[in-house]
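Got a structure here, written out as structure tokens. Questions coming.
Excluded from the complex is one protein chain; the other protein chains are retained at their positions.
To keep things simple, chains are lettered A and B as they appear, and every chain counts its residues starting from 1.
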Amino acid sequence: MEQERIRTKDPNKYMNPYLAGVLLGFVLIAAFYFSGRGPGASGGPKRVTAAIVEAVAPTHAHQSEFYGKYVNGPHSPLKDWLNFELLGVLVGGFISGALAGRLNLKVEHSPKITSRKRLFWALIGGILFEYGATMARGCTSGAALSGIAVLATGGFVTMLAIFGGAYLFAYFFRKLWI
Amino acid sequence: MQRGTIFLTIVALGIGVVIWLLPERQESHDLPPHQLLRDIIRETRFFSTDEVAAMLINRDPSLHLVDVRDSTAYRRFHLPGAVNVPLADILKEGSLDLLSGDEQTHVFYSNGTLRANQAWVLTRRLGYKNTYVMRGGLNRWIETIMEPPVPPSSASSEAFDQYDFRVAAGQYFRGEAAAPKKKVKTPPKVIPRRKKKVVASGGC
Partner (left out) sequence: MGPLVPQGIIGPEWDFIIALVIGMGFGFILEAAGFSSSKNLVGLFYGYDFVVLRVFFTAAATAAAGIVLFDYFGWIDVEMLYVQPTYWGAAIAGGMIMGLGFVTGGFCPGTGFAASSIGKIDAMMFVLGTFLGALLYGETYPLLKDFVNSGYEGGIKIYDTLGISRGLFTFLLIVVAVGMFYLVPLIEKRVKKPEY
């Protein structure tokens, strides 16, 4: 019985989006209730990068106005709430993927493009996203979602700018996806 | 499916309406400027040196004196039962704990009135209600209680009553200073109140 259930499990079957949304809302409330802040993501790579720059070029990091904000503090930039939270994201995502039978090492891409092209644009996308997120002081998680949870004006502005920007540029990159 | 969707829609909108109609809570603990001004110009926030002296002599248990001068000055001289919270430390962990407790009358004093007033404004903004200032501070204390001027013979009988009180009070306090008895005042009961820490930092 159990065996059969696993065999017939469809990896493309996802949680009901409204249920997922409500649960995600509860996670946000819990984050604010316990730690007084919402979950984020882009701040993690920012701090890890600052730590790497400090390890490779300490004087440069300490003199830099940007890295200095993170490396000149009393704690290592690695010892931050967001980094622990992101470790949790990796664990939580893995658990969900394992339960749903979605663990699979692969490059997901449209059949119209090669995986090399997909990987190239994924890298570019990561660079751009983090660049914009650092500028706007938060990404879709930390600025938009957590910002809207506390009804911050910045959260709404950032969300509208992200989705507006994406719709604006979507046409030019449609060949990557459809 | 249709019924479920409609049900969920109604639930969501119902919660929304409830939230809309909820009365607004006072969101800020900080006193808005116009309320602060109203309190600043109110005379009842001051205690005169005579009132403080009377309360000390009567061992009024609600009186809680707070000396906001630095610790050196405090060690040299302070009013009986006063605790020392230098103005610079007033927002530190533990200092504000001394000011909680609604049944207590917290009276700030310094050498003059200025620093006690500053402490009063700061704590008032933080929402502490029962804080007061001893007008004139220790200078006025010396002038009025320890070395009271003799009223002119033409003065009213109230002035003479006040003078008599001051002379008696001065003797009372000098006597205490000369031969320190064991602690007269029990230290005021402190109801611990957690000091707010800095709001969580970070974003994304």
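By definition in this document, a contact is a pair of C-beta atoms (placed from the backbone, for glycine too) under 8 Å apart; a residue touches a chain by one contact, two chains touch by 3 or more.
Keep in mind the model is a prediction, meaning the values are calculated, not measured.
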Subject >> In chain A, positions touching the absent partner >> reply: 14-15, 17-18, 20-42, 44-46, 48-50, 52-53, 64-67, 79, 81-82, 84-98, 100, 102-111, 115, 118-119, 121-170, 172-174, 176-178
Subject >> Positions on chain B where the hidden chain makes contact >> reply: 9, 12-13, 15-17, 19-22, 24-25, 27-29, 194-204
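Operating definition for what follows: only the chains that are shown with their structure count from here on.
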**OP:** Starting from the mean Cα coordinates of chain A and chain B, work out the distance between those two points in Å.
**Re:** 49
